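Supplied in structure tokens, the structure appears directly below.
All protein chains of the complex are present and in place, except for one that has been dropped.
Chain lettering (A and B) follows the sequence in which the chains are written, and residue indices restart at 1 in each chain.
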């Protein structure tokens, strides 16, 4: 493998082309849709030879070629053979695949970024509703494209367990481009990074692109959060950005469970803490059951630690995507224990999760009473609120407000309930 | 509002009268009994004008007037209009209401104290039986007067949740006077103070008056106990008193649950630790159920923390005062988990609590065997006690003695069982 160092007039980045090697990225074959597989082989001469195979070539062939040429030129590849096997990829997918392939044969710090959607610049609040968050494999464009229409509270682009080891590198480009160009339909933009140092490297691909929340897997100690917080801060400063990035550490081992409070209170940007029961039960050397006796202690620890730290406790995903009744039971148990939300691995789980986490009639009633007592005390200029003979703490008022907002948002209470 | 500073010959206390203001205290209206509502308006001249309305005026009018005049003179009010709406208040109630009203219009450090009942000077032991303790709203005389006849192990004069914010100030005088003059019928004299600084101020009204035990609400950290312990020590020293004041911190938040052991072992005067499930479940954002799955972890933590610290674990009150069967079930579950007692919010709960916490036949039998083995070893001059082949630790012997005492006290074992 010969490496030819090109003369480089830019002082800002390193640059070199590796000859006699083909870079590839993306997926092809049966079952693949909305994706593209690309192969890029640098050459010494002959210009750009681009071969496009696509069912939609008649319609989009010209556009594919144009973007491909733009990207090759951006990376200063003037001579190369390129093969493109398209199954209906949108621009940001094609761009991600090409960049991933090119960067196997071109050493450069440059990034090819499509314009950021204006709607993807919104920030979220620390206590945003997080009943549901849908996991999307970080390297599967077809599952990403319409995920937002199911209206989960959050969409997770997953770089960890849902991406095979050999696909880790190319997934980063796809996730980065998705953060900029995917329609999220109002869902919070979340990314699950990898464990350890790979996860810290993942941050470089997501922090500069307005990600809202980072899921940190297999947290066992406060320092697992602190390393991510430190790196995040550095990246925001480096890119001169200033918007909130929330953390949701995932506890999925016995050690993490014992250290749950230290993890939950490690950093003010920790907004929620989740438990991962597949890995936790494996760590115990036992099996996960629907009744969950084996994880009752761990879930209780996570709920208590999160509440003590003033953040949201989030339950594990429910694996059986075909059994909606069992899911509903699971959500009810989850809510009864004090959880505020759970992960979803299939869009059809979202509405069941919302329906069963939403406040019920009794909760809404109580919240209304507290809220009205608060408003009355406020109108009278009283410093303290009391309901019956009991003093109402500010956190209780805040929770009542949250319940009412939830009730309104989930259609369980009319927005103008105070007037009726 | 004009403030007239009187010439004061006492150097020991501050004194001033606020004119053009009426001080009021106490309760009147439908449902009020054994109480008195008073209004005190200082005047520049005209002497004391006292208007008494009472169904028992014919019988007690003269006595009411005499005490009222004594108290007004004690606080150096020579000119004032006083209205008294009596519903059958005993002396210590009238005195408390008058002092509370007067102190709104007279600035003074003086306290009007009726003579202390001799029986209210008794101290209690750290490991006194605390199966039941009855909550009494700190501002409701009618519930206090005969509460002791139901024979709870403890009577709690509650300054916290059972007193509305606007009544907090006057309740302190009533609770202070009750500690001195109420018949407790042998029950331990307990006071639940308020949270935070208001609670520390409450102590000034109870510590100098032979209170046995202070319930400290919403403890989240050891320092919540330590502040009360420090203030208690100061007050005892200041008043030159030396009797034991026990503490029962109440854990009622996720943070308190996680810190349960630190709280239980914060101070040697901590004799018991209670859990408050209404607030705890609110803190988790969940609802309290009879099965108690949502609080199983918290109750286990409190039991383990209390036992590890060598103190009594005390369960939460049971809210449904009409369902005695559910209460009995609750007590059995509570005892099975290791709790030593629970709060009562209605006198009728007391006997059910006692009956179900008391040792049963099997426990009494085992305790007798251990006790006899201990006596036998003692008679033989043996340093160690063994039952079957197992060595009996001193704490086990002590627990057996406790069980036997409980069995005798609850009528389940004849006092002279060793002779039969």
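The rule is simple: a residue touches a chain if its C-beta (ideal position, glycine included) is under 8 Å from a C-beta of that chain, and two chains touch if they have at least 3 such contacts.
Just so it is clear, the structure is predicted and the values come from calculations on it, not from any experiment.
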With respect to the chain omitted from the figure, which of A:83, A:236 or A:254 is a touching residue? A:254
Identify the residue among B:40, B:145, B:303 or B:342 that touches the chain left out of the display. B:303
Return the single residue from A:294, A:329 or A:405 that touches the missing chain. A:294
Sole residue of B:247, B:261 or B:371 that reaches the chain not shown, by the stated touch rule: B:261
Interface with the unshown chain - residue positions in chain B: 261, 296-297, 300-301, 303-308, 335-338, 340, 362-363, 382, 384, 386, 389-391, 395-396, 399
Considering the entire assembly, which residues of chain A contact the chain that has been omitted? 137, 161-165, 253-255, 257-258, 282-287, 289, 293-294, 296-298
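Note that in this section only the chains that are shown with their structure count from here on.
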Mean-CA-position distance for chain B and chain A (Å): 52
